[in-house]
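Following: one structure in structure tokens, then a few remarks.
All protein chains but one are shown in place.
For clarity, chains are labelled A, B, C and D in written order, and residue numbers in each chain start from 1.
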Amino acid sequence: MTYSYYPGCTLRTKARDLDKYARACAEALGFTLEELPDWQCCGGVYPLGTDEIASKLPSVRALDAAKQKGQDLVAVCSACYHVLKRVNDDMANVEDIQTRANNYMGLEDPYKGETKVLHFLEVLRDRVGFDELKKKVVAPLTGRKIGAYYGCLLLRPGKVMGFDDPEDPKILEDFIRALGAEPVVYPYRNECCGGYISLKEKALAGSMCDKIMDSAGGFGADCLVTACPLCKYNLNQSGKLPVVYFTELLAEALGVKEVAL
Amino acid sequence: MQRIGVFVCHCGSNIAATVDVKKVVEMALKEQGVVHAEDYPYMCSEAGQSRIGEAIAQKKLTGIVVCSCSPRMHEATFRKAAERYGLNPYMVEIANIREHCSWIHKDMEEATEKATILMRAAVAKVHLNAPLQAGESKVTKRALVIGGGIAGIQTAIDIADAGYKVDIVEKTPSIGGRMSQLDKTFPTLDCSACILTPKMVEAAAHENITIHTYSEVEKVSGFVGNFTVDIRKKARMVDIDKCTGCGVCQEKCPSKKTPNEFNRGLNNRSAIYTPFAQAIPNVPVIDTDACIKFKTGKCGVCQKVCQAGAIDYTQKDEIITENYGAIVVATGFDTIKLDQYGEYAYGQSKDVITSLELERVMNAAGPTKGHLERLSDGKAPKEIVFIQCVGSRCSDDRGKPYCSKICCMYTAKHAMLIRDKYPDTNVTVFYIDVRTPGKNFDEFYRRAVEDYGVNYIKGQVGKVIPQPDGSLLVQGVDLLDQKRIMKKADMVVLATAIEPNPDVRKIATMLTASIDTNNFLTEAHPKLRPVESPTAGVFLSGVCQGPKDIPETVAQAGAAAVKVIGLLAKDKLKTNPCTAKSDELLCNGCSTCANVCPYGAITYETKLINDHGIREDRRVAVVNSALCQGCGACTVACPSGAMDLQGFSNRQILAEVDAICR
Amino acid sequence: MNKQAELIRQVSGVEPLKCMKCGKCSASCPSYEEMDIKPHQFVSYVQNEDIEALVASKSLYKCLSCFACIERCPRGVKPGALIDAARQVVVRQRGQQYLSADEIPALLDDEMPQQLLMSAFRKYRR
Amino acid sequence: MSVKNEEFRPVIVAFCCNWCSYAGADLAGSSRLAYPADVKIIRVPCSCRVNPMFILRAFEKGADGVILCGCHPGDCHYSTGNYYARRRMTMLFSMLDFIGVENGRTRVEWVSAAEGVKFSETMNSFVDKIRSLGPNVRLGDLRCKD
Partner (left out) sequence: MQRLIDRAKELLGSGEVARVLGWRKGENSWDVEPAFFASAEELDGFVYDGFCGANLSKYMIEASKLEGKTLVFLKPCDTYSFNQLIKEHRVDRDKAYIVGVGCKGKLKIENIPAKGILSVEGAGYPDAAEMLTVKTLYGDVQVAYKDAMLERCHVCKGKDHMIFDEQIGESADTLDGDRFAQVAAIEAMSPEEKFAFFQAELSKCIRCNACRNVCPACSCRKCVFDSNKFDSAQKANTTSFEEKMFHIIRAFHVAGRCTDCGECSRVCPQGIPLHLFNRKFIKDINELYGEFQAGADIDARGPLTDFRQDDCEPSIVGKRG
């Protein structure tokens, strides 16, 4: 199976690991991530304004490129996934945005949200299957107690993202279990890390991350796993628990960590 | 040629303020066949009706059109009036110029023009009307009540007391319903069982009442006065006549791991069980999904210990067929599932429970023997938080858009009972609005605040956060103080929205009773016919019609019973003459119409037909007008146009179309 | 209707009349205490057309776009979209940027991901 | 025929079943939920009473749009009538589309007795659609002579 792959700008710079591990794991699991040529930055945040078209176009381009190839589009970064998925939803369901974006793009065959956007975790859950994944684990992470940190972007708004139950998600826990570690469920796993606010309001973001870390630590987690570079950055500022990308854990369990780097 | 009279109603100013009624009268007089037209402030009044009578007599009218409110409102009124003055009631047509015209349009010219067109369509239709005679059908003097909760029990007792036979069909092994699960009732704090149990016993002992528990309605056919109902009596595996209700089987049953439905799954029950001690009948059933004998073939302990020899593993479901004149739906409610409300941590913490679960916790026969305990560790909670409107008043698809109506009051009750019995325990209620319309209701709520010190905070809760130490942190705001609240609690109780019993949709479909988008059964009129379904002979009792508390339910149950009694008191009913009729000369006998008839009203006979001199035996469709309900499905299925619907004939509808498109 | 209020309603796609004032948005908001105008009040400010006060509010830059209010609102109101639209109204006016070019270098550190800069720019600047 | 759209007052026939949609229209009325006067309602016992002949006749006589409203599937007063209506209308509309009559001129909506709002919204949107399509010429003119 081959997927179109949208790495996003952070995975090209500060979060190279996230990307490399993802590719190595994909190979190990028998599917291919085919990077879209000439992708542009998704913008990091989904433009909420209904009249914002231009800022959605990079996503539309990526989505249309995947459509041309007849492939599902995979993202690893939570933010990219969020933006792509929501823009895709607009293109499928909001007539005004659809028309205007297509007018800008001047496509011969207008894009109407045909592409399926998947997060790497969804590929693991829905395409590979966690049971199958479990069989491929060569170095189970036995004994490790890992707290899943979802943050906001993967989950909300639940109706559009359709990723998991936005209030009581399971996918990362199932993922952790598949790798042989013990998931630690804690209530702050879907609370905000502060997001972009950490640029100017470090203290506010810090206090939010502290709450998350305290809650996870309180329930016995010895590390946190995330899919988002910004969450990782913010959580690291708090520093109470180590934070790793889910792809790193995966690479470790699949025994491809060394190969990847 | 018809002589038609047109009567235009002002409906006070309801119509006349927007429609120029004089103009409509003027236009009516220009219509072919219209020999009389007049307007009057209230056509439906006694005076208005007698004007119609005068015109019928003086102008020798053969048909009349009343331009007024919806035919759903007054068609029957005007038909009766016409009949009184010697005109066949089916020579009356209504032009709906109120609901469909004056009330929705503002521009007088526009509304008048539309009213004129609607009048013309009705006139065009009346031209083709033919006098119809209502037939008669007998009434089976027996009623069926579906659901054995307090609504069904009360309805059944009231009907039975009037001297008519009633059957109660209850899905679970015992009658009693939701009320049997409650501990106390507001606003008087009576013990629920103490007031319900006597009613249950009364119903069971009543000579006119037959109770079918562990039974479900399987199929309904027929119509008002003449329903035929198949009831599936599920196999109990226990002989109801032999069982003495000693309870030894339940004690000895080795399979005790099934969630106890009656206790909302808070503890377990045996595979052979009666739902609760006061169950009626006090005869257990075997849950064959849980029973070891049924799963593995090895066990049979209950059979061995039963001195009465009542256990019978070979019992099979039995279908009985009964005839009824009336059917009452009293299927009640359940609380909604909370899967989608993860923010309240129900399902993540055992100490977050629903109010109905709290009823069981507080009940002496419940899982904690009536002690207020945390279900996680059995400790006494010192801080309890109640969250209101969980899933009620939600227009998103997670919850229900309506107010569940009972929660404000039962929460006040719970809060008060807890504060009374456990003065050390603090109670906080997060509410959006406190709604207490009802006799002694607001006083009750105020007592909770003033006499019992219950802390009410205005503001919906954002999230319930389980803490590592086992406590719960309730995150909210006090909207009046504009303050963030982080309330530490030992137990959180969710006032979960109620919804109609999920089975009601299936039952409504069988009964052809309408149901709204929230699965509540629709009443025939929201104000004037609140206990009748639009389907004749089907009545509504209790929460299946809309959220209501016990006093309201009992009141409605009595009202439904009165309607049933009124129906059963008649020996014969007039049938709707607007039924399908087949033209034998045109009928091909192809059976297409019978294929789409939902009532099996069409049969075929071979008849000697004289078709313009050609005499031959032909297979032709015959409509049983007692069974036909007049939907018209057959008329469209019929390729030759032989099948037509009286009162809504092809030509009548086409005449309306023509008049509108003219 | 006030032009800016209308603009905010349009850009956000929010119908303030749907709000039943239950306060769940505020109860869910992680930045509640940082805000001068609280999430449940956004709706009233737009409804009352008190846009001047709203756009002057520091709440505009305290909202994290975490969508908790949007997710949990029982009436489908979307207070988060409303405040974002108000912020848009401000940043679309020239010179009304919450993040000036000069202050950026001091805010950066080595670990900071691209994503943070991109999203902060999107939120704070035109 | 060249009628400017703003002057164009379409003729719209709405067939409503007695039990749900007609009651829904009554509720729209008693709730004062306005919709254009262009809509004229014909009461039928059930959506399954509506013969395609009626719809074609309406178009032939000059209707610009025809809408059929019935109980929601599963809620038919006669149990199954609207299921038959649904298939019949799907077939008829598809045929009209096949011969080049704009699909927007025909519509089926399920409106319950409780859905006054939906009734009004449906009629408003249908009238808008018909106004945007302009007068119906095709069905009145399918068979041209000479």
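Following the convention adopted for this analysis, a residue touches a chain if its C-beta (ideal position, glycine included) is under 8 Å from a C-beta of that chain, and two chains touch if they have at least 3 such contacts.
All of these numbers come straight from a predicted model, not from anything done at the bench.
Among the chains on display, the ones the left-out chain touches in the entire complex are B, D. When you scan B:32, B:45, B:595 or B:610 for touch with the missing chain, the hit is B:595.
In the full complex, the hidden chain is touched by subunit B at residues 583, 585-592, 595-596, 604, 611, 616, 619, 637, 639-642, 644, 650-651, 654. Listed by residue number, the positions of subunit D touching the unshown chain are 51-53, 56-57, 60, 73-74, 80, 83-84, 86-104, 106-108, 138-139, 141-145.
Heads up, the rule we're going with is that only the chains that are shown with their structure count from here on.
The centroid of the Cα atoms in subunit B and the matching centroid in subunit D are 30 Å apart. Distance between chain centres (mean CA atoms), subunit A to subunit B: 47 Å. In terms of their C-alpha centroids, the spacing between subunit C and subunit D amounts to 44 Å. For subunit D, residues touching at least two other chains: there are none. In subunit A, 166-167 are the positions where the chain touches two or more neighbouring chains simultaneously.
Chain pairs that touch one another: A-B, A-C, B-C, B-D. Residues 70-73, 96, 98-101, 103-107, 110-111, 113-114, 117-118, 121, 505, 508-509, 512, 514-517, 522, 534-535, 578, 596, 598, 629-633, 635-637, 645, 648, 650, 653-654, 656-658, 660-662 of subunit B are the ones that touch subunit D when the two sit in their complex. By the touch criterion stated above, subunit A contacts subunit C in their complex at residues 8-10, 12-15, 41, 43-45, 47-52, 55, 77, 79, 152, 155-158, 166-167, 191-192, 194-201, 204, 208, 228-230, 232-233, 236. For subunit C in complex with subunit A, the residues that touch the partner chain are 10-13, 30-31, 34, 61-62, 64-68, 70-71, 80-81, 84-85, 88, 98-99, 107, 111-120, 122-124.
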